[in-house]
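So the structure is just underneath, and the comments pick up after that.
Every protein chain of the complex appears in place save one, which is left out.
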Amino acid sequence: MDITLIPGYQYMPELVEMMLKIVFIFTMNVGVFAPLLGYVERKQSALMQDRIGANRAAILGFTIFGLWHTMTDAIKLIAKEDFIPEGADKPLHFLAPFVAVVPALIAFAVIPFGGTYYLWGHEAHLIIADLDVGILFIFAVAGIGTYGAVIAAWASNNNWSLLGGVRTAAQMVSYEVAMGLTIVGVLMVYESLKLTEIALIQEDFFMWGIFLQPVGFLLFLACALAENKRVPFDIPEAESELIAGYFTEYSGLKFAMFWMAEFVEIVTISAILTVLFFGAWHIPFVTHDGLLSLLTSVVGADIGNLLLMFIHLAVFWGKVCFLIVFLMLIRWSLPRFRYDQIMKLGWKIILPLALVNILATGVILLVVK
Amino acid sequence: MDIVIPSISFSAIMPELVLLAVGILILLLDVFSEKHSGKLAYIAVGGVATALFFAMTPITDPSTTFAGLYSADRFTQFFKVIFLIGTGLTLLISEKYAKENNINHGEYYSLILFATVGMMFMAGGADLITIFMGVELMSICLYILAGYTRARMASNEASMKYFLLGAFASGFLLYGMGLIYGITGQTKLVKIAGAISANSDNMMVLVIGAGLMIVGFAFKLAAVPFHQWTPDVYQGAPIPVTAFMSSGPKAAALAAILRVLVEAMNFIQVDWIMWVSVLAIMTMTVGNIAALVQSDIKRMLAFSSISHAGYALVGVSAATSDGVSAVMFYMLVYTFMNIAAFGILALVAKANEQNTSIDAFKGLFRTNPVLAAVMTIMLFSLAGIPPMGGFMAKFYIFMSAVNAGHLGLVLVAVINSAIGAYYYIKVIVAIYFQENPEKPEPVKAGPSLVFALLVSVIAVFVLGLMPDCYLTIAGKALLPF
Partner (left out) sequence: MLNQYLPIIVMIVAAAGTAIGMIVATTLIGPKKSFPDKDEPFECGVSPVHNPKSRFSISFYVIAMLFIIFDIEAVFLFPWAVIFQKLGMFGFIEMLLFIFVLAVGLVYVWRKGALEWE
């Protein structure tokens, strides 16, 4: 049978490419990072606190630095009883983890994790959906995540949950405002909402966001941490006061879904930071074309493109991993803020600073022009 | 892609800008220092005076600005002057009331100023969006103001009712605008008119859209049968706010109705003249008959304001240039006499609105003869007795309707005026011929109230005796017919 007779066959390469990219991102997020980050967190805290840490699980005496714990954790969570407390709103109790995890998983769709490569006549873009409104999509999707926490809190019929949920909602919306205003400076510099365009401009090392928007970076980092609800902004799930906050009444895989959402968010945040402030997949002082021509002269055009793609993927994910470790470093270094301090930081410090940053950026851009 | 910056004329919206700036200044003064709280009312009045100065600067060539969103013409200017006079008088009668009732906050004055800005955008809007923004800005401020004396249950009730029904009415307005936009593909009034005359399919949808918009505006105008909120809201709201709500927003709603109907809907004139006539008849009749049986002056004035909206609608339904200028003149006179009457009521009712019933006015002639005389003038003017301004205003309205051939409508209006005279005179009888058994102390008016009343009395007489020049100004301000 002639393949050209299948309707829409000309889209086949693109469809295959799309499916490959989605599978890749899902594997990275759900398969690699989500379980691994739980382990990294334990191991890193152990290192920082001078403990030995997760090292007991072993198969035939091999502990491989305690990596089996990721597997045992998963098995334990799957085998646990799904507990729903008396008086809980059952449909909502099921809905909440769903609402929490789905936005976290799809936010990555608009983040570019590599450039454009010509492989055997096919043009491959390493981004799942190159939307014109890339950043807005991330904000929109991240905003939905708030509902997950609030619905979970309301459905649980538990005082601690509700307190956690209300705090979560207030904290998330507060920092969403600050985050939105923080990003405006970046948009002014790069003149685009499209993340691929922002990434391409950063091929020049001195155009990296961290140099053009240093204040914006710090503010964005703080907001991102707060949006992620992790120490020092973990008041919504403060263990010592609220048990576990809005997911107190969750167990088994439903509990795991909240954790997964949180870990995937860490990856997403690191990826956004990489794209906006750390030159995305670009290596400092090395241009795409320069490296490509070098590789082409050695191994030919197609293999050269392929190699370049893998180099860029490695660079991108390397940067992401570095940022993840950095975020975890913060998580284990700082004490928890009080609730009033969190709100004060968001509304009275970050928000005015973000406005000042917009004005300063505007003045500088006008003067430079 | 080139970005074309539209022509922007800040001088056209100078009054709005002044009011906004003063409103913001008052808010900041209020939160930053306690010691200015006594002067806030005067700062607001100063802002209104400055805005009035800018609003009176004559416009030589009418034009639209802000990419056709705002029309800077004399129609806008005339209404701006009406709003600013209403706001200024309200602020003046508020000053003492606010201190006595413990509502002397910056927000109170700022909200009044912001509401005025909303009205100005309603009058000046050359685009459905601008008009809607104006309606919302005005309404939201008024919802809050209606509930401003939080300690009184009636005030809370007023705010709640006004908000719920007002939101509902905004919905009608938006549906109407949506339908019209859907049919014509335009939001600019002039272009809507062009689109209608170019293509008259889907007339039914257009008529429904125009009808829904009239419903929305009629709600703000408190025209029967969309007046259900009015008595309770006007009675519950603080008296100066009631005075404000019953003058400025009514004029703004009329301005918006005139602009939309005349500029955009001329093509379906036959339909809307009929609707407005029916509205006018119902509004006058219900307002007057309900006012007859009230023993509470505040509520009586509320119903009287409904009936006055009805008279104004008679002028709208004339749908001629005479009719429009008569409506504008009517609203100018009405603003003076209505706010002055409420101002006296605020004074007589004493702190916390202890007594707003007709009993409070009994024997006022004995205790405060001057005040009694001023109240008499205002009530006569409201009733439409010469030589007060109210008479001339009604006269021109009826004339325009007669000239347009609406004889039946005018007949109903004249009968209503006669009914209306009864309840106004009932108050005058109480003032002069009835004794108050409690023998109250004379009430003392503050300087700002005295000033407001003085201005109103002069204005009512000047407008009544020399209406020609003001009518000419109103005539010159006309929309293109």
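We just call them A and B in the order they show up, numbering each chain from 1.
Quick note on the criterion: a residue touches a chain if its C-beta (ideal position, glycine included) is under 8 Å from a C-beta of that chain, and two chains touch if they have at least 3 such contacts.
Keep in mind that this is a model prediction, so the values were computed, not measured.
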Q: Using the definition of touch stated at the top, determine which of A:67, A:166, A:207 or A:286 touches the missing chain.
A: A:166
Q) Any idea which of A:80, A:288 or A:336 touches the chain not displayed? A) A:80
**Q.** In chain A, positions touching the absent partner
**A.** 11, 14-15, 18-19, 21-22, 26, 30, 78-82, 85-88, 94, 97-98, 101-102, 105-106, 109, 128-132, 135-137, 154, 156-162, 166, 169-170, 173-174, 176-177, 180-181, 184-185, 187-188, 191-193, 243, 248-249, 252-254, 256-257, 339-340, 343-344, 347-348, 351-352, 355, 358-359, 362-363, 365-366, 369
Q: Identify the residues of chain B touching the omitted chain, counting contacts across the whole complex.
A: 1, 3, 5, 24, 27-28, 31-32
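In this text, only the chains that are shown with their structure count from here on.
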Q: Could you give the separation in Å between the centres of chain A and chain B, each centre being the mean of its C-alpha atoms?
A: 55
